[in-house]
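Dropping a structure here in structure tokens format, bear with me for questions.
The block that comes next holds chain A.
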Amino acid sequence: MLGDLDFSPLLDSWRYLAGGLGITLGLSALTVVSSLLLGAAVGFARVYGPVWVSRVLTFYIDSMRAIPVLVVLVWMYFAFPLVAGVSLPSFWAAWAALTLHVAAYVAEILRAGIKSIRPGQVRAALALGMSGVQVVGKVVLPQAVIRMLPALGSIVSVAIKDSAIAATIAVPEYMERSQTLAGQSFRPVEVFTTAMVVYFVILFPATRAVDMLYRRVAHLGRS
Partner candidate 1 sequence: MSFDWGIIWQHRAELADGVAMTVLLAVATMLIAISGGIVLALMRLSPLRPVSAASACFVEFFRNTPLILLVYWAFYVMPVAIGVEFSAFATGLAALSLNVSAYNAETFRAGIVSIRRGQSEAALALGMSRWQVMREVVLPQAVRRVLPVLASTWVSLFKDTSLVSVIGVSELAYVSLQIRSQTFRILEMLTAMAVIYWLLGYPQAKLVDWIHRRYGVSE
Partner candidate 2 sequence: MNEAVVLDYRDVRKNFGSFVALNGVSIRVHKGEVVCLIGPSGSGKSTLLRCTNGLEKLDGGEISLDGVVLPRSETGMRDVRRRMGMVFQSFELFPHRTVIANVMMGPVTVLRLSRDEARQRAEVLLEKVGLSEKAESHPASLSGGQQQRVAIARALAMQPEVMLFDEPTSALDPETVGEVLNVMKRLADEGMTMVVVTHEMSFARRVANRVVLFERGAIVEEGPPAQIFDAPTVARTRDFLGHLGWHG
């Protein structure tokens, strides 16, 4: 029962776990940056690119909404090398898979943000004699970015949560090391409960910040 909990294995292995946490944060940070870049490119190309580009990208985005991250991860790590002839180290396979997945969400957020700007704004800017690029850069984006900020902020927690799934392809991040330690110490209750708390402590401030952003931005979004 819960009476005889023993947290000493966690204390003994704190360096091992801390190292895992470092990898979790590193993987998440890399994923956020690369997804923002890829997602922005995809999002723009989808909204402003030629029709066929837009179709292809829509297909990519919707496919990522349909396929579980776990499946993309496992495919990238085990199957991709068989097709490409090069195998990726698990960390980079995880990074690539998570990026593919999260970038699709970023692209969706970008599109929704751009679409939320009333057409009258664009017409008004064009009427002033602005070029297409100027309209997007000076009128559409500045408004859209503000509205997108909270959703983009939530990408951070998505990346951290999804990075835990990388444990399934043996990336030695915090989740994977918790599993290992749980197995070695025969203390899964203590180890996994601690892991829940650790993730919560990291994720809660992130979601709180996003909630606050939503409240801050809500009134700016109106038009």
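These made the cut because all candidates are chains of the complex that A comes from, given by their letters.
Criterion: contacts are C-beta pairs under 8 Å (C-beta built on N, C-alpha and C of every residue); 3 or more make two chains touch, one makes a residue touch a chain; residues count from 1.
Since the structure is predicted, the reported quantities are computational estimates derived from the model, not experimental observations.
Within this complex, chain A touches only one of the listed candidates (1 or 2), namely 1.
Interface residues of chain A, counted against candidate 1 in their complex, comprise 1-2, 62-63, 65-72, 74-75, 78-79, 82-83, 157, 160-165, 167-168, 175, 178-179, 182, 188-189, 192-193, 195-196, 199-200, 203-204, 207.
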